[in-house]
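Here's a structure for you.
Every protein chain of the complex appears in place save one, which is left out.
Now for subunit A:
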Amino acid sequence: MADTENTPGNSMHGVSAKEKAFAFSVASPIMPTDPIAKFKLPVDSEHKAKVFKIFSLASPHMTTFHLSWLSFFTCFVSTFAAAPLVPIIRDNLNLIKTDIGNAGIASVSGSIFSRLVMGAVCDLLGPRYGCAFLIMLSAPTVFSMVFVSSARGYIAARFMIGFSLATFVSCQYWMSTMFNGKIIGLVNGTAAGWGNMGGGITQLLMPFIYELIRRAGATPFTAWRIAFFAPGCLHVIMGILVLTLGQDLPDGNLNTLQKKGDVPKDKFPKVLWYAITNYRTWIFVLLYGMSLGIELTIDNVIAEYFFDRFNLKLHTAGVIAATFGMANIFARPLGGLMSDMAARPFGMRGRLWNLYIVQTLGGIFCICLGRASTLPLSILSMILFSITTQAACGATFGIIPFISRRSLGVISGLTGAGGNFGSGLTQLLFFTSSRHSTATGISLMGIMIVCCTFPVALVHFPQWGSMFLPATKDSEKSKEEYYYGAEWNEEEKQRGLHHGSLKFAENSRSERGKRVGSDPTPISATPAPV
């Protein structure tokens, strides 16, 4: 076994088409374990963990995983904390429908910008400080709900709290410093899914806390304000935990390692250029707006919808609304898993079809939700809607790592921002004006999802094909190396900066599906160790 690994042209990865791209662990000898490193989990040469043990707290890898997803979860809880309490808040602040709609839009708009900035912050200060700074500086914005006494104040507070959703970027960035690239998909999908779950838990948590405070004797218009101390304190607690228990990289903190020269830097303008000139980036910005964006919109409107349409009690509406967000615990990782399962026989084409089918089904169930007039049918539609839409989110990030190797960070950031933009747009179009009811708004949104998912068919990879077209027959362009190498110019190639991309290209051959065995692997120089 030992003499076949690392010999040029003899990589067996992908040949049998049985190798998982999404896996719980990476087996040696595909990625050799570093025998000298003293970590509780097996690590690779960069000291990134090769195994993902969900219920372990092993420092630093699993500790980081739990700190990371919990911080992101906390920010989701506080961003959507107002949503289940809107029936009380709208009476206290004398809001009209437009105010409620605008506040919902504001809550997701702030992070369009902050998600873009967070990538740079993680580069400069490290993900640990990026996360801690954001979560502790946004704690005052959560506490500021106590002061709110008008529609404008309410909208401003929700806008500022929404900035904290940029912890998505620090979460994913931090995971990629701690976990090996071959399992990063599952790790990131789980972290993102469990974080997104906060949007569901808050629909249960806030009415519950509100009810407790009311029973203790507070009037309704005071009780909802006191309830906001809960997410605020969570911010402070998580921030302190991140600062005391977290570290940027397996070997230590960022500023120490940068001085040693271990962490190389790429040029940001170049990285940005290759991200924005790739048309696939923009299609995925739209698509993610129609999966994550819709999820955020529903987090904002669904509790009020059930409260008003079916005359339910506040906490009953909260329980039903919560099941929407909580489906994330398995639905988002499931979407990624289905993407991988489709990739095994069909490669990237399978991933694209999986995304198209799942997201379109999400749109159809959304239409059903809007049209359902009985409570049981409404709940059933909502559950099916939540599973398919969240699976679409997971499936999206099963494809994104392959769009670009050099600009993955920026593309992830842009896609994430696109998700928030989609949420703001759908809330503006369907849930802010009094011209139509919320139920009609939901149905119209479902139609928009179905229509805006068609562009998946336009995503074409020359080396793998697209939904309706096979891979190109051109001998040069059909190589993964050509596609990923195109992101570097000749000068950079001569300096050897593109070796990471070449290695990635070789590993990505699994995206050919069952065709892999028939194409000869090219003879290339031994890739420099990543």
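Here, a residue touches a chain if its C-beta (ideal position, glycine included) is under 8 Å from a C-beta of that chain, and two chains touch if they have at least 3 such contacts; residues count from 1.
One rule holds in what follows: contacts and distances are computed from a predicted model.
A chain of the complex is left out here; the name its UniProt entry carries, from "WD repeat-containing protein 89", "High-affinity nitrate transporter 3.1", "CASP-like protein" or "SKP1 component dimerisation domain-containing protein", is "High-affinity nitrate transporter 3.1". Note on the undisplayed chain: of the listed residues A:P84, A:G193, A:G232 or A:G293, the one touching it is A:G232. From the options A:M136, A:L212, A:L245 or A:L312, the residue with contact to the chain not on display is A:M136. Think of the hidden chain as still there; on subunit A it touches residues 87, 90-92, 94, 96-98, 129, 132-133, 136-137, 139-140, 143-144, 146-147, 149, 219-222, 224-226, 229, 232-233, 235-236, 239-240, 243, 255-256, 304, 308, 311, 434, 437-438.
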